[in-house]
Structure formats: C-alpha cells, structure tokens
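All protein chains of the complex are present and in place, except for one that has been dropped.
And then chain A:
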Amino acid sequence: MLQIEIDHLNKHYGGFHALKDINISIKQGSFVALVGPSGCGKSTLLRTLAGLEKTSSGDVRIAGQSVIGKPPRERDVAMVFQSYALYPHMDVEHNMNYSMRLRRRPKEEIAERTRTAAETLGLGNLLDRLPKALSGGQRQRVAMGRAIVRNPKVFLFDEPLSNLDAALRVHMRGEIRKLHERLNATSVYVTHDQVEAMTMADHVVVMRAGVVEQQGSPLDLYDRPANRFVAGFIGSPAMNFLPAAAASNGALVLDNDGTQQIGLNRGMTHGRQLWIGMRPEHLSLKPCVNDMAIDATVTGIESTGSMTFVVLEVASQPVVLAHGGRPETRKGDQVRLHISLDDLHLFDRETELAA
C-alpha cells in the first residue's frame, strides 16, 4: 500500500525554482532517505510533506488523501527537527504529550502513552527535567519521543543526528532503524550524509538542485548509478573519475596519455568523450579476473589502521585506492593499477549520464 505519493510536485520561492517536478512513491512501512548536498531541496521537500511549506503545483497524497492546502495538524505527521525544537519551558513529559493534550485525549491515555514512549527510549527517569538540563543525546531522544507518542501515519526526520558526536550518531542510527521496524512506521529521513542514507533506508532518493537525480535501493544506487553526480555522491571515499575518449578501434584512451589503452569494447563511437568511473575499493595493486591495468605513481599514503588509502596519479589525474590492510608500497613507487572490467563505470562527458 502506498502511504505517500508525491506527484509532479513543484515549488517556487519567488523566481527560484526550489523543487522541480518531484515524483516519489513511498510504501507503507518503508524507510526512505532524501539525500543530497546542502541546498538541494531535500529539507524543503520534507517541510512540504509536513505542511510547513506551500507548494506551487503538483499533488501530495498521504494515505490516499491529497493534503495540498491542509495545515500540518490535519496531516497526521510527526517531525523530528535538526535542532530538536524542544519547548524550553516544558519538562520532558509535557514536551512529549503536548500533541495529545492539544487533541484533548483522556488523562489516563496521555499518561499511559507518555510512559510507554519514555520507557521505549529510556527516558523514564527524566520526565520532570527541563530540556536545558539534558545532554544532546537525551534531547534527541525526547524529540523522538515527542514523535512516537502520537503514533502518526508518517515520521519525518530532518537531519536528526547531525548535532550528535560521531559515536552517538552511529548508535542512534541503529536505534532509529530498530524503532522504525518495531512501530511498523513509514519514515522519511533527510540527511546530507550518504552513509546514513545507505545504512538506514530501504529506498534512497538522491537530489541535487531541486531535482531527483536517482532513486532506488541503496545497493542499486551503488551498483548502477544513473549519472556522474550519483556515482560521485554515493560511496566513501568518492568514486575516481578519469577523462577518456573512445579510439577508432572502440577501446578507450585516457586523456593526457596517448599510450595507455583500455581494451573495453562496448561499441563506443569513435571520439566520444567519456568519464571512466572507478570506486576506490574496486581498485587493486594485484591482478584480478577479467581485469585491465593502468600505470600509476604513488603520491601519498593515508592509513586508518584497518584501511589504507593510497593516493596515486594516473595520467596527471589523482586517483584514490582503498586497500584493506597495509599494502607494501611507498610514496614515489611506480605501480600497475588493476580493476575488473565489470566494476568500471562509464559516463558521457556531455550529458553526465551513464554510458
């Protein structure tokens, strides 16, 4: 069953076209991440779902009902804000049950649901504290609690973890995902962190400049990026791109380097300008099956302990290789760089679309 349908949605701020013809369908119970660089329109789209922004054209349906023109309170959505937006003058309990008090629910029901939500989130002993007396992580959980007590149709998250420190962020990622599954909720999650999007979501929507660049399952986006932007955005460290052109025999020749040819025949027309995309983790210093090899110079080595990033130069272009463990190579070494032909991505240099 579709819980949210966004249908040819457009949004203008004066002369600025913030959202351009957005189409997204979200199934009941799924976890959708909206991801993209800042200013791409992901937060605007989320706020549009919440009813905090007006739309210019197109339709948004929640549980089959169009919500265009409806105020937030008639949409039955809950939202967790980046700043948490806890009411500073209310204690944790009143922050959490404000929505139920507004709806004039019976006292026993309010108390019961507040208690259950507080226990779920481990806030049981903090109910009479004011937000200023809480730590960042606790505030974050109160913000979550405020959303879950309501049992809404849809949860909206606006970068809820960006104010937490790294360790807590990783922990809360798992917590939110678990909570989502336990409540069988439909969640829309905005983040600029592609790792968050990949690890938490069932469906990832990559946006740029108000346009949906690609949407699909996380691995789909990783394996088959539709264009150069998505390829560069998904994956960490980012994909390497080398400019190349198709030779008369159909093989690829790297720019700035007439000698190295890549025997990859995909029937490219002679002279077509391309980007060759290679993920750092697919590159290897040792030969592998069905591979190609290019000459490279090691210009730097960055080690994290478990992983080593070898920075190389290929045809005067920087290339990063991710190596599990510790490779036996040093700065200045001349090496052969191997990659399986199946792992090569090609993008047209003019349209930036996958070729």
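Rule of thumb we're sticking to: a contact is a pair of C-beta atoms (placed from the backbone, for glycine too) under 8 Å apart; a residue touches a chain by one contact, two chains touch by 3 or more; residues count from 1.
As a working rule, contacts and distances are computed from a predicted model.
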For the chain that's not shown, choose its UniProt protein name out of "DNA-directed RNA polymerase subunit alpha", "Carbohydrate ABC transporter membrane protein 2 (CUT1 family)", "Tryptophan synthase beta chain" or "Phosphate transport system permease protein". "Carbohydrate ABC transporter membrane protein 2 (CUT1 family)"
Out of A:9, A:24 or A:50, which residue would touch the omitted chain in the full complex? A:50
Residue touching the undisplayed chain, where the options are A:9, A:32 or A:78: A:78
Could you tell me which of A:99, A:120 or A:260 touches the chain that is not displayed? A:99
Using the document's contact rule, name the residues of chain A that touch the chain not shown here. 50-52, 71-73, 77-79, 81-83, 85-89, 98-99, 102-103, 146, 150, 156
